[in-house]
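Of the protein chains in this complex, one is absent; all others appear in place.
Coming up: subunit A.
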């Protein structure tokens, strides 16, 4: 590194510390560490420097000249950005709104990862992953051909058009890997009388890149997608992936400011409404014993926990064994924020733990509403005896509505 570069890196770090030291101190000076026991990564590594509180303390130590971004960059890999720590923090619970001092660990992790990238401290697997995404414009989902020619292949034979006021945004994992999910969603929307179209050219939402610290790449993708939405006159975007929902409701407004004019809807909220209004009939019984996995980005990050439960309770024949959404603050699949790319063994351990909790309820089915959770959870469920199947809530809805989802 030349001296110019090193000064630049030093400036970036100083600027970062200046911005984050007071919020970090709000955590540092809070004596208790209630966050630690709900943190999915801490639950499996038991390593204190992977804990949410350490992510804040590091910044105080950086201000004191004790640590640099090079000393801490790798620690910040150990986060799924599930947001449980923020909810469990006494600061958030007791005084957060009054002082607008809600603990913001997710933002801190994203910012530190961005500083690491800016400082040339890249994680090898994330770097490869981002390069492949830049190249293909969609996430490099394993073992399947990912490219713009294939991005809407999941919709073959459904007769869907591009354009319209309402757009269905199908994230990369669903578009290329779990194609039964977007097909089910398309049939449900059609059965419920919701008119919708697809994008002309859909790139990755850019959310994962932002989560890993690659902000410029994330913005570039966002700008492409928003330009496409505007060009086709879209007003409302339906997401079936909670990660997209977060990206479109949190990252995009930051990028585009007040000019960002879109209504973002998550499919669970929309389908719950269709069922409630009688526009979608769930009449075919599903004789299974099931529990529900609250996706972190719906429950913990966005407070969406009622609509999926409402839908599950409307499915006839289903023996639904619930775990309340607050208990599920401590649950996660481990798939979020790139953990599964850089530390797949931790994702496996976290998913395994989630399945252990499901098994305590004697269920044979774990229902999720997050497509990214389904691959590791499915794998963990298959390795159990007795086996626990993992399905997406929308796949169940389609089945109960009598819609035949052909692959």
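By our rule, a contact is a pair of C-beta atoms (placed from the backbone, for glycine too) under 8 Å apart; a residue touches a chain by one contact, two chains touch by 3 or more; residues count from 1.
Simple rule for what comes next: contacts and distances are computed from a predicted model.
Considering only "D-lactate dehydrogenase (cytochrome)", "Threonine/Serine exporter ThrE domain-containing protein", "(2Fe-2S)-binding protein" or "Branched-chain amino acid ABC transporter permease", the record for the omitted chain gives "D-lactate dehydrogenase (cytochrome)", by its UniProt protein name. Of the options A:17, A:41 or A:60, the residue whose C-beta touches the omitted chain is A:60.
When the missing chain is restored to the complex, the residue among A:71, A:277, A:324 or A:382 that touches it is A:71. For subunit A, the residues touching the absent chain in the complete assembly are 22, 25-26, 28-34, 36-37, 46-49, 51, 54, 57-58, 60-61, 64, 66-67, 70-72, 74-75, 88, 90-91, 93-99, 101.
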